[in-house]
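With one protein chain removed, the remaining protein chains of the complex are shown where they sit.
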Amino acid sequence: MAETVRFGVSIDSGLLQRFDALIGQKGYDNRSEAIRDLIRNSLVEEQILKDDAEMVGTVSMVYSHHTRELADKLTEHQHSHHEEIISALHVHLDAHHCLEVVVIKGSTGKIRHLADELIGTKGVKHGRLMLTTSGKDV
Amino acid sequence: MAETVRFGVSIDSGLLQRFDALIGQKGYDNRSEAIRDLIRNSLVEEQILKDDAEMVGTVSMVYSHHTRELADKLTEHQHSHHEEIISALHVHLDAHHCLEVVVIKGSTGKIRHLADELIGTKGVKHGRLMLTTSGKDV
Amino acid sequence: MAETVRFGVSIDSGLLQRFDALIGQKGYDNRSEAIRDLIRNSLVEEQILKDDAEMVGTVSMVYSHHTRELADKLTEHQHSHHEEIISALHVHLDAHHCLEVVVIKGSTGKIRHLADELIGTKGVKHGRLMLTTSGKDV
Partner (left out) sequence: MAETVRFGVSIDSGLLQRFDALIGQKGYDNRSEAIRDLIRNSLVEEQILKDDAEMVGTVSMVYSHHTRELADKLTEHQHSHHEEIISALHVHLDAHHCLEVVVIKGSTGKIRHLADELIGTKGVKHGRLMLTTSGKDV
């Protein structure tokens, strides 16, 4: 584990006040934690741009469970990529709709490709990919 | 169930060729499905801008499982909002890191507020909210 | 003018090293400036979500200058909203294509509406809105 260090930031007092109000509203306990989150976020934003960065993707898809065979197809897709697709969550949104969240681990390029395939499956009403860190480099 | 109708689109042949190549690469079986996805996506994009639209949010958070009490705090957060937070998925990314995906249902304003609270919890390394449809209006 | 204050941030040394590398690559002279940019960016992100925040929008549109009357229509649009549309830049990208950047000042709701109208004008090949601060609250 790395050691904790400390650095100082000089800032206009009005700007700091507005930032404190924002992070209070967001539920942060202290300013350092909020700044660290901004820093980690900027690192993740940079990683996302690199096609070969090792990352984690969550694909959220909404579909009607009346669409025959869709669930089967999605499951099949996932099994044929079991090395990258590591987990899935299924939620019954209402009498008709389901949400499926699929977690993929791999290079950003590979994750985007698998996400496209999943979202493009006939019957998926809306799908979107969100990339986050695998935890190692932030 | 609504009936299926058909409409025509006039388009430059070169543009259509490039679109066909793109959707082939994304794994679409046919053009209508790809167009419907673009249409649904544009509707969801519009809903996201409205603070009181009824939507579904997935919050993806990465944290070190060595952070004492974080898992407890996240669980507590979730239970105190059990009406909106409907499900959660926990993934062990490696020996040190966990991914937690939390599914929230409610107005976009309420979802954003809960997501901020979850992501702002001390110990969460990176977190991000993705909004999607509840399925009803697309 | 507000006074300059100073606050401390405690952080894992490895995380700080990676941040220093990132901001070096981005051309920042010092860490305080990079942190202030992250802070201001988080404030602007929050403002963008509010429909009545006073902001500035830049709409970038690409179109073929062979499209008859498009330039006229865009100019007309702009003049009929001269109170919000404060400036425009026209760039000749190549023998066929033009880029027009239109600067709009007003509430986020009003800016989005005008941007939709401009981007929806027949002949515009691609258009996108970017919201930024009017400078006052950051």
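Letters A, B and C name the chains as they come in the text, with residue numbers starting at 1 for each one.
As a working rule, a residue touches a chain if its C-beta (ideal position, glycine included) is under 8 Å from a C-beta of that chain, and two chains touch if they have at least 3 such contacts.
Everything numeric here is computed off the predicted structure, so don't read it as measured data.
*Asks:* Just name the one of C:Leu49, C:Ala71 or C:Ile86 that touches the chain not displayed here.
*Replies:* Once the missing chain is taken into account, the touching residue is C:Ile86.
*Asks:* Would you write out the residues of chain C that touch the absent chain, in ascending order?
*Replies:* So the residues of chain C touching the missing chain come out as 23, 25-29, 33-34, 37, 40-41, 44, 56, 58, 60, 62-64, 86-89, 91, 93-94, 96-97, 99, 101, 103, 105, 116-117, 119-122, 124-128, 130, 132-136, 138.
*Asks:* Quickly run down the residues of chain B that touch the omitted chain.
*Replies:* Looking at chain B, the ones touching the missing chain are residues 2-16, 18-19, 22, 31-32, 35-36, 38-40, 42-43, 46, 137-138.
Definition applied: only the chains that are shown with their structure count from here on.
*Asks:* Skim through the chains and flag the pair connected by the most C-beta pairs in contact.
*Replies:* Answer by contact count: the chains A-B.
*Asks:* Between chain B and chain C, what's the gap in Å when you average each chain's C-alpha atoms?
*Replies:* Result: the chain centres lie 25 Å from each other.
*Asks:* Between chain A and chain B, what is the separation of their C-alpha centroids in Å?
*Replies:* Whole-Å distance between the two chain centres: 9.
*Asks:* Send over the residues of chain B in touch with two or more other chains.
*Replies:* Where chain B is concerned, no single residue meets two or more other chains.
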